[in-house]
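For this view, one protein chain was removed and the others were kept in their places.
Lettered A, B and C in written order, each chain numbered from 1.
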Amino acid sequence: MSSRTATAAQSLTAITEEVGACAQQVAGADLSRLAQLLDRYERVFVLGAGRSGLALRMTAMRLMHLGLTVHVVGEVTTPAIGPQDILLTASGSGSTAAVVRAAETAVAAGAEVAAITTNPRSRLAELAGTVVVVPAAEKLDRSGAASSQYAGSLFEQTVMLIGDALFHALWLNSGASGDDLWPRHANLE
Amino acid sequence: MSSRTATAAQSLTAITEEVGACAQQVAGADLSRLAQLLDRYERVFVLGAGRSGLALRMTAMRLMHLGLTVHVVGEVTTPAIGPQDILLTASGSGSTAAVVRAAETAVAAGAEVAAITTNPRSRLAELAGTVVVVPAAEKLDRSGAASSQYAGSLFEQTVMLIGDALFHALWLNSGASGDDLWPRHANLE
Amino acid sequence: MSSRTATAAQSLTAITEEVGACAQQVAGADLSRLAQLLDRYERVFVLGAGRSGLALRMTAMRLMHLGLTVHVVGEVTTPAIGPQDILLTASGSGSTAAVVRAAETAVAAGAEVAAITTNPRSRLAELAGTVVVVPAAEKLDRSGAASSQYAGSLFEQTVMLIGDALFHALWLNSGASGDDLWPRHANLE
Partner (left out) sequence: MSSRTATAAQSLTAITEEVGACAQQVAGADLSRLAQLLDRYERVFVLGAGRSGLALRMTAMRLMHLGLTVHVVGEVTTPAIGPQDILLTASGSGSTAAVVRAAETAVAAGAEVAAITTNPRSRLAELAGTVVVVPAAEKLDRSGAASSQYAGSLFEQTVMLIGDALFHALWLNSGASGDDLWPRHANLE
């Protein structure tokens, strides 16, 4: 997208192509390892700042539909994390202060930590036992080199699709049908 | 994806292809009209249930970065909607009770209503002055005909990409640089 | 508070006296019955609109500290309610649409419903197996007869104190010390 104007349709095409190309470069082995981890732990905690956090909330809801016990860090009913739990984080830069601190605490509490990030050499990636690298621009890179989109948009979109892919694989491999999951959907809204 | 098992990488590929194909079928004229509307109103209110609501929150954050006054329905500081405002909704079925009721109230209050939905004949679409139709399965269709994914996943993914496309086009057409938007990012987290 | 100006200190005194007088008129037998119910069910769901909902979130956090499984209706990880669960609601008028609908759904799903309200003849009170009546003005009564405060403020304050009283009694009667509860506090913030 070289020009500086676009129709929304052109933008949608450009974004879809970017996210498709980005997703293809995510290492399948890392994704599989993360899927296995989510299945192994008693409870899954998710944490991301801003839009990354919203993407992980979308993942959290689906993992709950799958029957896992899931907590969003910061919600009022979220308990303490411990050795039986996994903390799934997402941070483009891998250096978001609140996410790094939570990962440090989780490691100290004996929990497993997984990270989705653009930066495999970041502090968050160091702390995480499992890292999924997304080859997108990080939020602070506004050069336009890695993406035509603003800030961390491509990263955040990819986090959302990765979360849905993790769910999708866990769901298929569980042998459960869609009808099996349906009764877990919130019925009070 | 005909088999009933998948690696997470296979799932990510399948999802990316689905969302790419779905996005291509969204009518460009409807997207452009919605982009123009968002630019015209003083305040934008967003509302969706569950994952659709999370996708619209991602949109809301970007529209705030663009300089619009944006409110998420249900947050404690969200005021009453009125004739100078637009309500942007997303509902796969177009019949989510809370969303339909809010749209009715918004219309009665003289506000503009826009809807992203799979169903152009739904109550929500009837209420909305502008409708963007997403050719995805709706949440209650678990036949697998329209998508290999669970429930409304394809719809929700597409809502997120549409929101980012609306932002992207508004941003490019505004002439603002990324550096111009950056100072609006929350600095207290 | 007959005059139409006040210092914040005068307002604090007036509010404290109002809430103290209001709390004294809540029937102890109803409170005890509600405390017993909360102890008996596997999972507690809480729901209120606006400030009533915020007050119940404060209660929800404490009940989690006590070891109960607690969900706030509307959060992304909240599952479906069922026969082993109790829905704790608060609505000044007892007719808040979203709360009444949720209570109807909960009853239909076989769940227990409890309500804190000013109106024992309201639809919400009809639906609830246990009702705690708060003799405060309801939100829509702006006559000033029942309270010098704005809208439902006195009700909402009393809901918060009732929630803390329920927790306090359950805690004392559990025999647990403060140190026993402490490890459940969220450690990732």
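The working rule: a contact is a pair of C-beta atoms (placed from the backbone, for glycine too) under 8 Å apart; a residue touches a chain by one contact, two chains touch by 3 or more.
The shown structure was predicted, so the numbers you read here are calculated from the model rather than taken from an experiment.
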item: Hidden-chain contact residue, picked from the options B:78, B:95 or B:174; value: B:78
item: Hidden partner chain, touching residue among C:34, C:100 or C:131; value: C:34
item: On chain C, residues whose C-beta touches the chain left out of the figure; value: 1, 4-17, 19-20, 23-24, 26, 28, 31-32, 34-35, 49-51, 54-55, 57-58, 61-62, 65, 98, 142, 144, 148-151, 153, 156-157, 160-162, 164-169, 171-173, 175, 177-179, 181-182, 185-186, 189
item: For chain B, residues in touch with the removed chain; value: 45, 47, 57-58, 60-61, 64, 70-81, 87, 102, 105-106, 109, 183-189
item: Footprint left on chain A by the chain that the document does not show; value: 50, 54, 74, 76, 97-98, 101
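Convention: only the chains that are shown with their structure count from here on.
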item: For chain A placed onto chain C, the superposition rotation in degrees, Cα atoms, nearest 5; value: 180
item: Rounded Å distance, chain B centre to chain C centre (Cα mean); value: 34
item: Length of the line joining the C-alpha centres of chain A and chain C, rounded to whole Å; value: 35
item: Centroid distance [mean C-alpha coordinates] between chain B and chain A, Å; value: 20
item: Multi-chain contact sites of chain C, meaning residues that touch two or more partners; value: 74, 76
